[in-house]
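Just one protein chain is left out here, and the rest sit where they should.
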Amino acid sequence: MPERVRAALIGAGRIGQRHAATLAREIPNAELALIVDVHGPSAAALAAKVRCDRWSSDPDDALDAASIDAIVIASSTDSHAPLIVGAAKAGKQIFCEKPIALDLDATDRALAAVERAGVSLQMGFQRRFDKAYAKAKQLIDEGALGRIEAIRDTMRDPSPAPRAYLETSGGLYRDMTIHNFDCVRWLMGDEATELFAMGSAIVSPEFAELDDIDTSVVSLRFANDSLGVIDNSRRSGFGYDVRTEVFGSDGALMIGYARDTPMLRLDANGIHSDHIHWFLERFDQAYVDELKVFVDGIIAGTPPPVDGNDARAAMALAYAAEASRRENAPVSPARFARA
Amino acid sequence: MPERVRAALIGAGRIGQRHAATLAREIPNAELALIVDVHGPSAAALAAKVRCDRWSSDPDDALDAASIDAIVIASSTDSHAPLIVGAAKAGKQIFCEKPIALDLDATDRALAAVERAGVSLQMGFQRRFDKAYAKAKQLIDEGALGRIEAIRDTMRDPSPAPRAYLETSGGLYRDMTIHNFDCVRWLMGDEATELFAMGSAIVSPEFAELDDIDTSVVSLRFANDSLGVIDNSRRSGFGYDVRTEVFGSDGALMIGYARDTPMLRLDANGIHSDHIHWFLERFDQAYVDELKVFVDGIIAGTPPPVDGNDARAAMALAYAAEASRRENAPVSPARFARA
Amino acid sequence: MPERVRAALIGAGRIGQRHAATLAREIPNAELALIVDVHGPSAAALAAKVRCDRWSSDPDDALDAASIDAIVIASSTDSHAPLIVGAAKAGKQIFCEKPIALDLDATDRALAAVERAGVSLQMGFQRRFDKAYAKAKQLIDEGALGRIEAIRDTMRDPSPAPRAYLETSGGLYRDMTIHNFDCVRWLMGDEATELFAMGSAIVSPEFAELDDIDTSVVSLRFANDSLGVIDNSRRSGFGYDVRTEVFGSDGALMIGYARDTPMLRLDANGIHSDHIHWFLERFDQAYVDELKVFVDGIIAGTPPPVDGNDARAAMALAYAAEASRRENAPVSPARFARA
Partner (left out) sequence: MPERVRAALIGAGRIGQRHAATLAREIPNAELALIVDVHGPSAAALAAKVRCDRWSSDPDDALDAASIDAIVIASSTDSHAPLIVGAAKAGKQIFCEKPIALDLDATDRALAAVERAGVSLQMGFQRRFDKAYAKAKQLIDEGALGRIEAIRDTMRDPSPAPRAYLETSGGLYRDMTIHNFDCVRWLMGDEATELFAMGSAIVSPEFAELDDIDTSVVSLRFANDSLGVIDNSRRSGFGYDVRTEVFGSDGALMIGYARDTPMLRLDANGIHSDHIHWFLERFDQAYVDELKVFVDGIIAGTPPPVDGNDARAAMALAYAAEASRRENAPVSPARFARA
């Protein structure tokens, strides 16, 4: 095991910039050795900003370099699976933003490559590393809530992503709800055996034009007969909204909306406070900690806490949701199980 | 119109006792003239407690008395429809706890009697009169949230009712969720055109024995394509839980869990507060105000804000939910529309 | 002891109206037998409103009536002491709004009359009966906070009372802070041995014109060396503000600002809620419960939980505060002790 992990970052976009800052400055036992972006100037600019000595426009520079221990994939979705396959073949440890691929076959081929190579693949489900969610998981696993009976998970973006993003996003379930699918599987410690999805395109006409939806409710039944519900919107009207409630026989947990600052303003109209506007603020701590866990795991030789099989399972739920919505009938995720 | 409404209360149980106190003391322009309970001693005891001069064990004493303007029905569910029919024929104004009947035909016959007699029938959906819910409705109707896109409505009882109650309750949807069905219809200002219900019996074995459920998620599509979700449990593990969230294009409302007292206790283990344990505490103000509105409406000759058609519509949703759960398929409430 | 307490209310103003409604409707074992106001039409109007059969403009009608068990004094401050003396001589049980008198000698004479007559005198410090404050007192007395070390008590009115009221109010300390003085004595279970008062007239010029103040901070040392601080304002800029914090070796209690409704509104500008605007709303439950305790105490023959000696002690603190402010030096309340 290395004493210090030398990582290459691929993708210098929004989330790539976040990971670059983390790797360059906030993880003592990591070194950001190379930044790659197929758009060279983006790679160069980010490298300058975080004082990384090397940048490239060719991902193979990362895969081929013997001095690189780990690849952090934050490039566009369609590049994830090929990069995972390439990194696995090169024997690199892999961190990849969700999803592996929008396509289940491509996902399975990437997973097979990872398994064959015996490398680690940690997926960027950052919510699992948020202090509140991590504490909730711990309490649930300790039995503090007794038998778990139901979960409510909500996520709303402040406003829709640009149309160009939406066109290749894979749709609401594979792009957005996939975070909730991972979250409910993880917190419940159980698999969904059936779900029913109801969706609407009412936020903006472009969703209907793209044969996509912007508002959704998915109900789920788990193997142990507990129930769940996920509701989403592409536009909240008030900021970023991520909240989760778990109900058990002995009590409940409510992971709530975080105010941006602990300040109330009181005037003749009432009591007012601000709120968090963007996921990068809400999950700032989680984005750092997921990479710390990735780096520590490489050094310790331990498996990642959220891996490619988790990503595969969440994607199967997204497929099931899309099928349920289109067929207007409950669907078993088993229909989309790995062959 | 009378200057003061002389009311007879039928039913001296839990909710009847609440209404008796309200009618006897808290509504200046009402007079509690008679208390009826088929179990005479219960009527007598309640009459003594609220200083009502007359009591009886025969509901006909209320229907036949020319001096009685209004009947408040708080007796067992199976007596609601016959009493409504009798009160309507006697020309009395009627306040009735939900439901009119567990059976849709009986419901329709009672509604027909009310229509023929031209009397008022106000239903006891008390949540509509809670200050927070009433304010939410006002804001929604004023357009403060813009276009309404989604609603989340949750209700959990602190613990299951006794088995004797459950046996004649009509099941979760007709007994408990019916409050949520009324709430979402009312706040959304729209009718559900389709719903899907998923239920489980995991809280206690007696629910399975009764072919009933104790945990449920119902997703709903409204006529304007907005979506809703209702989740229920017969046992919360922490007290009484009634919360509702409405999401619109310009913002959201969250009607939250009410602490019983505005006090925090801080110690080495964290921050602690109490919570409300029972619906009679949570809706104390609403139980008074619904009867004030009923009495004021009689004096003013105005129709009740929540009537038998509302109760009929909520019951149709309950039937649709039960059908959906049993058929494991989405169901249109139109299947249960009034002939 | 009577089975039912027949009470006469003296004073049909704002707080008198509140007490009339309570006595007439909300206390089963009380009867509002007579309403007195020196302005007869006010008495008559209130009597009609709460359906009380008798009214009068002469307080002696209350004191002389053999059928009256108790007198509830809610008239103007200058009438309190004479009415207490008269009621005590007549052997009536007495409930009196604070203060007994603005003058300490008159206060002491009234207390002496009460003691001679052996009647009960309960003072209207309603905060003691608020559910949150009562729970706090219970927790403190049970030792839940360990050794009590400090208290912070704040009260702000939404806006100054009319000038006519202020002119005879006795000034900030005797009129407003007296509620805080009672609160800190009671919660700390200890007597202040020294205090220092700092005041300003900055809210409105009329306070300076009246040689009064509108903003104040009073620091207090208790016998056991714990400390306290009370801050007040005649105008909050945002509604009614009553909050108290108690700090002990093992934790703290924070009795907080009560939202009027448990509803949040979220929009692009943040999170918003309403707040309580007036003390009659904040302490609605306490105003009922203090009279219930008064009535129950008469029937049970038990002494009132807050009596004339408490009012005397709070008034001595008000005198000490006024002296401290004018002398700009710490003052011992012992200077104003009962002879």
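Labels A, B and C are assigned to the chains in the order they are written; within every chain, residues are numbered from 1.
Assume a residue touches a chain if its C-beta (ideal position, glycine included) is under 8 Å from a C-beta of that chain, and two chains touch if they have at least 3 such contacts.
Please read these numbers as outputs of a predicted model, since none were measured by experiment.
Student: For the chain that was dropped from the view, give me its touching partners among the shown chains.
Tutor: Within the full complex, the chain not displayed touches A, B, C.
Student: For the full complex, which residue in C:I10, C:A252 or C:L317 touches the chain that was left out?
Tutor: Of the listed residues, the one touching the omitted chain is C:A252.
Student: Of A:A112, A:A258 or A:I299, which one is in contact with the hidden chain?
Tutor: Considering all chains, including the one not shown, the answer is A:A258.
Student: In the complete assembly, which of A:L266, A:L280 or A:A329 touches the absent chain?
Tutor: A:L266
Student: Of A:V38, A:A65, A:A112 or A:A132, which one is in contact with the hidden chain?
Tutor: The one listed residue touching the chain not shown is A:A132.
Student: Could you list which residues of subunit B touch the chain missing from the display?
Tutor: On the side of subunit B, residues 237-239, 257, 259, 266-275 touch the unshown chain.
Student: List the subunit A residues touching the unshown chain?
Tutor: Residues of subunit A in contact with the hidden chain: 24-26, 28, 49-51, 131-132, 135-136, 139, 144, 250-268, 274.
Student: What residues on subunit C make contact with the chain left out of this view?
Tutor: Touching the chain left out of view, subunit C contributes residues 145-147, 149-150, 152, 154, 156, 194, 196, 198-203, 215-221, 224-229, 231, 233, 235-238, 241, 247-252, 328-330.
Keep in mind that, in the parts below, only the chains that are shown with their structure count from here on.
Student: Subunit A to subunit C: how many Å between their CA centres?
Tutor: Measuring from centre to centre gives 57 Å for this pair.
Student: Nearest whole angstrom, what separates the Cα centre of subunit B from the Cα centre of subunit C?
Tutor: Each chain reduced to its C-alpha mean, subunit B and subunit C end up 39 Å apart.
Student: Two-or-more-chain contact residues of subunit A, please, as numbers and ranges.
Tutor: Counting only residues that touch two or more other chains, subunit A contributes 237-238.
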